[in-house]
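Heads up, one of the protein chains got dropped from this complex, but the rest are sitting where they should.
Coming up: chain A.
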Amino acid sequence: MPDLGKYAAEVLGAYGLSLFLIAGLIVLSLRKGRRARAELARIEANKDA
């Protein structure tokens, strides 16, 4: 861990918040994508039935 001196809270806060937002965006995108695939598969299966 580098010595961040008196600005440690600012630097770690910026990294923590940014990585949290990026991770959240990726997780929500993947979750929505999986749901969309499942929903379409279910509807197409019912159509063919």
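As a working rule, contacts are C-beta pairs under 8 Å (C-beta built on N, C-alpha and C of every residue); 3 or more make two chains touch, one makes a residue touch a chain; residues count from 1.
Criterion: contacts and distances are computed from a predicted model.
Its UniProt record calls the unshown chain "Heme exporter protein C", which is the correct pick from "Fe/B12 periplasmic-binding domain-containing protein", "Heme exporter protein C", "Cbb3-type cytochrome c oxidase subunit I" or "Oxidoreductase". Looking at chain A, the residues touching the absent chain are 2-8, 10-11, 13-15, 17-18, 21-22, 24-26, 28-30, 32-33, 36-37, 39-40, 43-44, 47.
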